[in-house]
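With one protein chain withheld, the remaining protein chains of the complex are depicted in position.
Think of it as A, B and C in the order they're written, each chain with its own count starting at 1.
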Amino acid sequence: MQCTVGIDLGSTTTKAVILDLGGNIVGRGITNSRSNYEVAAAVARDEALTAMRFSLLQRALDEAGALGRAMDKPLGDAFRLELYLVELTALQREIERLLDQPAHAKMRDVLRPAASDILAEMTRTAPELFAPGAERKSDFFRDIAGAVFVRLAENLCGAPQSPVPFERLVGLYDRAILDVETRMERRDFASLLDRAATRVVPRDPAGDQLRARMVQVGRTPIAEVAFVGTGYGRQTLPFPPETVRSEILCHGRGAHRTFDGTRTVLDIGGQDTKAIQVDGDGVVTSFQMNDRCAAGCGRYLGYIADELSLGLHELGPLALQAKKQTRVNSTCTVFAGAELRERLALGQRREDILAGLHRAIMLRAMSILARSGGIDNEFTFTGGVCNNPMAVKVLRELVIQNYGEHITVNTHSSSIYMGALGAAMYALDDHRQGKGGMMPMFAQTAEAA
Amino acid sequence: MAEAPGKTAPAAAKDDSQKRQKDMIGAHFAKLARAKENGQKVVYTFVPGNLTELITALDLLPVLPEINALQSGMRKKSAVYIAEAEKAGHSEDVCTYVKCDIGMLKSGNIGPTGERLPEPDLLLLSYTGCFTFLKWFELLQQEYHCPVVMLHVPYQPDGVVTPAMRQYIVDQLENEVVPALEKLAGKKLDRDYLAEKLKLSAQAEDDLVWVWESARHKPSPIDGYFAGVYYIGPIFSAFRGSQDAVDYYRLLRSEVQARIDAGKGPTTPDGDLDDQAVRLVVEGPPNWTSFNDFWHMFSKEKAVIVASTYTRVGGLYDLGFRHDAADPLGTLADYCLGCYTNLGLPSRIELLAKYVRDYSADGFFINSVKSCNSFSAGQLLMLREVEKKTGVPGGFIESDLVDPRYFGKANIENRVQSYLQMLHARRDRSLSQIPARTTAGVQGVLS
Amino acid sequence: MTPPQDIQRSPQPNGRGNDPCATFIGRARTLFDDKALDHVKAWKAAHPGALAIGHMPIYTPRPLLEALGCLPVAVFGGGEEVDIIRGDSYFQSYICHIPRSTIELALSGTYDVLDGMVFPSICDVIRNLSGMWKMLFPDRYAAYLDLPQNFNSSIGGRFYLHELRRIANDLTARGALPLDDDRLCRALADENRRRRAIARLDALRRTDPWRCPASEAYLLVRAGAGLLAAEHAELLEGFVEAAPRRSGRPLDNVRVVLAGSFCEQPPLDLIVALEKAGCDIVDDDFQLGLRTIEGDINEEAPDPLAALAQAFLDQGRATASRYIDKDEKGRALIDQVQAAQADGVVFAAASFCDPALLDQPMLETALAKAGVPFTSFKFAENNGQFQTIREQAGAFSDSVKLWGAAH
Partner (left out) sequence: MNATTASPARTVDLDKPWQVTAGIDAGSNAVKVALVRSRGGDDSELVALADQRIRRRAVGEVIDATFAEACGKANLRLGDFDYIASTGDGDAVPFRSGHFYGMTTHARGALFLDPEVGGVLDVGALHARALKIDPRGKVIGHRMTSQCASGSGQFLENIARYLGVPLQDVGELSCTSTNSEAVSSICAVLAETDVINMVSRGMATADILRGIHLSIAGRLARLIKAAGAEGPVLLTGGLALDRGLLQACKTALEETQGRRGMLAKAPIDLRSHPHAMFAGALGAAILASFRWQQLARAGRVDLLQAAVAVA
């Protein structure tokens, strides 16, 4: 099967979208951006390929009748669990390696048993994380494993007279995860799927038959024929220059394709906010970005979440419970944390402050929007921050208030992928013009057939 | 208003006119360095609305602190100077030209040619189009304790010069400025000599306008911004009204003519820009500390600048103004009133739109500098209004004149590139043939 | 139990319950909070056909506007409460705050009640704002008022008279009364009365700062933004007469002069924060637009317009917007410190305010030479956090208190 790939390497997350040659979206993938861009891009793309295979698989399962359909969800969870376990093993290896280094000579005897206890416990309880209905604070290994590790470390070190220093133990994790993340683990879809299936598919003739189908799907060859990369700091992207497109163009195009009446796009990512105006063909006519200060971008919410030990997912829903919006003045990302602490100490409600913080960000976004030319009729909100329901709510209110009731405000469950989608569309353009075929290094070595 | 910036000049091969300009400047600074021993008096003044003919007609030597500041920027000295001024209590928020100048003063007042600049005998505060000028010379006055003479040039809010405005300036020239300069020079102003100078000014001005207008050709034989700042060197500074300036512009004109004949574009840091994909008009001063980097961002995407407003800060000759020997003080008043930054926003918007149309530009670009409220306050409105009037898209970045802290290279490059790619994409729109909405999207397990 | 403190820091006079000044302060506060300009609407309703003319905060000849039958309305930006959305889309982050909130309010219709705007030449930002106004509101009157920087009456004075007449003629053409000497004389007399009332308020602040904290004085002066001079004078006089009956006692504070806030205004809470940090602000340059002339204007001159112009040339208060040609930069400030018997100076300039910030080093030099302690910080009208400012002002008052004003 032939397809084109678009990758949006953002400051916070890396997204990939795969289109078939008819322009249909056949796979999406996301991962956290990390210190090794190449790995981040490769992982996002692997995720997208995995999604693509899963969608093929879904079709196969559907055809396989009731049992197949029943397996769809459990299989997905089990597959995630397998991936998690693979990375957990890598983490364990890395921690062992670190402990052998001379820097840890003094504390080694205390840290090693503590770490191995924690890791054993993590492996044991891993299936709970992926059980049906389980809630995860994030989709990324770094965050999921980190949360569990810190919780277990707190338990261990919190005990009176515990000889294990908490900061060192957590430092060990932070150090190890950095290295784990920068290494590319080869992902063998077929065998992972097989292991996942072993967990959930019944061991009976019907199940065996299903597994056979799955193996088949897992091995369908996929050929990537064109590629476009985009994203923050395009100068340092690990893509060949011919394949790089401005993120402004990609976001505009992706959003326009998803909602074709859109003339205005607002993208709030981790470190930048962009307001983009597009014409009837999705081509950008003007844009504005935040200035050199990162104030009021997604990272701001990240800091706040850290400050409150919450997951990013939880921030918006909590803010939605506000009774009133506290007026928050700091849009400086770093000071917002201090202001939050100060206000909490004054006894203000957490929800109300959070609501104020969300409003502060959205006010800034509104100015950038106004700078780019405002909104005339249909408007689409994209980027990671639109996963945050409070941000969406506040924005919607502000837009209606400032531009009128007649404005259509779109958000989409996969708005975070708009940049990657636009990139994949440009890749398809290239392919159709015979300019495709240029692949980044990592894509040449990965699983593609 | 850049004069040839010595060793930081573009890597491009030097034209004869450039060499000539360099010699002129060298000679001027040499004269300045020896001013005190030769008993010559020195007048500091500003570029917009400068009274060079009047100053030189009395054999006084002009020094233009703005140009010293921008050259410090090009020579990578400005960061240290600015730090010096901030240490002395100057705010981070204010114009960096002033701080650069103050810092340079505090570090020994070494000019661009490595020679020490003479202290002023008089500060001629030509308060034209910029409030900061006023404070700048108040500050210098505290340092040098020399007399200041103020020439307040009223602002043109509606693009109209009223008789009262003109009269106000002539009154000041007649009663305050000329007497102060005469006193300093120790002699009476020879009005015939002044008229002669004004005649020479007008000659050079004719040729400069010809050069600007050559950008109507395709490809444009000049870059009206990055190279343009070199072209304005002599006429906006100490040389207007001199035979040297007349000769320089004659030479420049013949060089440009040769490029037109050969169908060639201007010389840039990336070589000759003959293949011009995009024609732009630029508003706002350039950044001096990363001048070549900034230029490169455009030239590597094959963008040529066909006109710019910054090169009009010292006079809008292309709108028809010429110094008029028949009415010396009146013509100086008109000159002062007509500088670009002395115009109200509506006039500035008109002018930009006119440039976009006259020079058939594909877009216009605003470099908004933190230092300069005179230029920058209102540029975001200009952006939208010019887009509305011309239908071509505008680009916008923020940087600074001589403070390298405010030139975020990656960020600026990202914007410039996005902007230029947008211009390209708008032209290639026919290529987007993918159906706008497709239904067969996959809501995969992982999304 | 209340925490014991060696200093009672409350800036409010005690005995709030039956404060003889409550009505005056209440009125001022109501006017301050009337961001929608309802009082201007009411005035216009009561004076059918009369114009209300807005002006930016400095050297606006309000008596001239009054003489034309207009209500002058000083526009001081949006303060803390206004959300800036569109305003930010007109101004880059390195430009001060007042023009953006002014634009925000204008675009949201708050200034629809104003029939025109006067933009006196304060600085390049306001100058360019006048042009923006003309583009954005082409149907409304907007005048840029160029103030002469030449103070010779036959040169700068002549030009200024032209400017004043131009504006008067423009307004008359738009329905204001024609310029008339009698009316102008009366307006000058009203202005003089108002100025004297402000002078009495200032005197009270100096002798009994606890009877009139700066935060209240601020509100009382600010009340005049949208009042005719006579009415404002009445309010001020009422307060000054009632104030001696207020209870309370002096606090162990230091006395400071505040400088730098002549255009964009600090949030009221910042003034309160300074007071809480132990500083009695005994003089300031807040809202200079309402008190730009020092001493009386000659209200009996045969040519009152010339008298008004002359007052600007000779008696205009020294500010950063004005070219000071003699070598006495800072003299005015030192005089102010001495007159107020202040222990020091607090520079509070709006962030990115070029006139104030460019002036400051020169003023600091002058103060240092005169041995007057000073401290400085920047603010924006919508600042909400005063931690650093409080720290700084506190350190300043600590050191004056612990070691005395002199070095």
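Just so we're on the same page, a residue touches a chain if its C-beta (ideal position, glycine included) is under 8 Å from a C-beta of that chain, and two chains touch if they have at least 3 such contacts.
Since the structure is predicted, the reported quantities are computational estimates derived from the model, not experimental observations.
Trainee: Based on the whole assembly, the unshown chain contacts which displayed chains?
Mentor: A, B, C
Trainee: Looking at A:G337, A:G374, A:G422 or A:G436, which residue reaches the missing chain?
Mentor: Among A:G337, A:G374, A:G422 or A:G436, only A:G337 touches the chain that is not shown.
Trainee: Among the options A:S191, A:Q216, A:S309 or A:N377, which residue touches the chain absent from this view?
Mentor: Of the listed residues, the one touching the omitted chain is A:S309.
Trainee: Touching the hidden chain in the complete assembly: which of B:S107, B:Q142, B:Q257 or B:Q421 does that?
Mentor: Going through B:S107, B:Q142, B:Q257 or B:Q421 one by one, B:S107 is the residue touching the chain not shown.
Trainee: Kindly state which of the options A:S116, A:T220, A:Q271 or A:T285 is in contact with the chain not pictured.
Mentor: Touches the omitted chain: A:Q271.
Trainee: Among the options A:I18, A:L172, A:V217 or A:L312, which residue touches the chain absent from this view?
Mentor: From the options A:I18, A:L172, A:V217 or A:L312, the contact with the absent chain belongs to A:L172.
Trainee: Considering the whole complex rather than only what is displayed, give the residues of subunit C touching the chain that is not shown.
Mentor: 1, 3-7, 277, 375, 378, 388, 390-392, 394-395, 397-399, 402-403, 407
Trainee: Suppose we count only contacts with the excluded chain; which residues of subunit B make the list?
Mentor: Touch with the absent chain occurs at residues 80, 83, 86-87, 92, 107, 405.
Trainee: If the missing chain were put back, which residues of subunit A would it touch?
Mentor: For subunit A, the residues touching the absent chain are 11, 33-37, 165, 167-168, 171-178, 182, 233, 236, 271, 292-294, 297, 299, 309, 332-335, 337-338, 341, 345.
Heads up, the rule we're going with is that only the chains that are shown with their structure count from here on.
Trainee: Looking at contacts between chains, which pair has the highest count of C-beta pairs?
Mentor: Highest contact count belongs to chains B-C.
Trainee: State, to the nearest whole Å, the distance from the C-alpha centre of subunit A to the C-alpha centre of subunit C.
Mentor: Between these chains, centre-to-centre, one finds 52 Å.
Trainee: Going through subunit A residue by residue, note those that touch at least 2 other chains and give them in order.
Mentor: Residues 291, 371 of subunit A each touch two or more of the other chains.
Trainee: Where in subunit B do residues touch two or more other chains at once?
Mentor: Counting only residues that touch two or more other chains, subunit B contributes 380, 398.
Trainee: Over in the complex, which subunit C residues touch subunit A? Could you list them?
Mentor: Residues in contact with subunit A: 83-89, 92-93, 382-385, 387.
Trainee: Using the touch rule from the top, collect the residues of subunit C that touch subunit B in their complex.
Mentor: Checking each residue of subunit C against subunit B gives 89-95, 99, 121, 123-125, 127-132, 134-136, 143-144, 146, 148-150, 152, 154-156, 158-159, 162-163, 166, 320-321, 323-325, 327, 329, 349, 351-355, 357-362, 364-365, 378.
Trainee: Subunit C touches which residues of subunit A in the complex?
Mentor: It is residues 291, 293, 327-330, 335, 339, 342, 363-364, 366-371, 374, 398, 402 of subunit A that touch subunit C.
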